[in-house]
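First up is the structure itself, then whatever we jot down about it.
The complex appears here without one of its protein chains, the remainder shown in place.
And now, chain A:
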Amino acid sequence: MIQERPLPTFSPTAVQLSREEGLALYEDMVLGRTFEDKCAEMYYRGKMFGFVHLYNGQEAVASGVIRGAMRPGVDYVCSTYRDHVHALSAGVPAREVMAELFGKATGCSKGRGGSMHMFSAQHRLLGGYAFVAEGIPVAAGAAFQSKYRREVLGDASADQVTACFFGDGACNNGQFFETLNMAALWKLPLLFVVENNKWAIGMAHERATSDPHIYKKASVFNMAGVEVDGMDVLAVRQVAQTAVARARAGEGPTLIEALTYRFRGHSLADPDELRSKEEKEFWLSRDPIKRLGSYLLEQDLVTSQDLKTIDQKIKQTVEEAVVFAEQSPEPAPSELRRYIFAED
């Protein structure tokens, strides 16, 4: 096991959190976890195909940023190939994400996208991008568009912020550096959210990156950079709120490095033989969902019955999503060529 990097400390005493906000974050994370566990089950039962990359363990990042700091359906979200949970946090109904994984016509990408290509214009989800780092400049384009509407079209209400999620591996790719440069140069309303889960498929972050502290790379671009405990949804929420406020105020982008961990292999096809037992146990003990649950109970914001009620509700939502996906029609063969061009 590689020496663990000290995690940034976060004091929850300063957190202003209402019961409703706490429950909303908890529900969003439970939805992400339950949905992904169901995906694994469905994959092994032969209901979904291709590469399926699950998000277990990283829920605090999507929930903390999107649910904790953004306006789902108004602000933009751009994802990676590990995109199911970003889609859910952005507000895409679980049934539409599940139907997409089943390749059905009712899926959010009409069965054309699959696991790595979740899109929803309605929910301002700019998509999952299968090639590492390619979503980063696309997200910058959405942020540029918001800026353009304000500067050129005189639309004062164009205050949307874009959150761009990507992994540690993307931070060694040219598109990361190129886009950080443009975003800082033009002060784009953009959050670069690195989900540093320590591993590419079988390549440890420390073996791929000369300085593993990704957040420090922001300073080169005269940009704010911050590291955060990505297993603590309240810590993520707080840095994201600061970054969103900065973006909306026209002060430019922020690079957020969330230190997190994926509890499963890279994909469901990955035997996951390289990561040590101790390393996995260390991170499993920091489960963000259990952590938030304990915090909410300690603060007397909720009762254990409240949490159980949510667990049950989400379980039902996900079961219904499966039924919906199973019962949905396949895309019609006559529509094979539909959507190649805008006119179709």
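Just so we're on the same page, a residue touches a chain if its C-beta (ideal position, glycine included) is under 8 Å from a C-beta of that chain, and two chains touch if they have at least 3 such contacts; residues count from 1.
Basically, contacts and distances are computed from a predicted model.
Colleague: Leaving aside the chains on screen, match the unshown one to its UniProt name from "Pyruvate dehydrogenase E1 component beta subunit", "Ferredoxin reductase", "ABC transporter permease subunit" or "Fumarate hydratase".
Modeller: This omitted chain is identified in its UniProt record as "Pyruvate dehydrogenase E1 component beta subunit".
Colleague: Considering the complete complex, identify which of A:Arg33, A:His117 or A:Arg275 is in touch with the unshown chain.
Modeller: A:His117
Colleague: Which residue, A:Ala40, A:Val138 or A:Ala204, contacts the hidden chain when the whole complex is considered?
Modeller: Of the candidates A:Ala40, A:Val138 or A:Ala204, A:Val138 is in touch with the missing chain.
Colleague: Considering the complete complex, identify which of A:Tyr43, A:Tyr76, A:Trp199 or A:Tyr295 is in touch with the unshown chain.
Modeller: Counting the whole complex, the residue in contact with the absent chain is A:Tyr76.
Colleague: Who touches the missing chain here, A:Val74, A:Leu185, A:Ala249 or A:Leu284?
Modeller: Per the contact definition at the top, the residue touching the missing chain is A:Leu185.
Colleague: Could you pull out which residues of chain A are in touch with the chain that's been left out?
Modeller: Per the touch rule, chain A residues meeting the hidden chain are 76, 78, 107-113, 117, 119-121, 126-127, 129-131, 134, 136-148, 151-153, 174-175, 178-179, 181-182, 185, 338-344.
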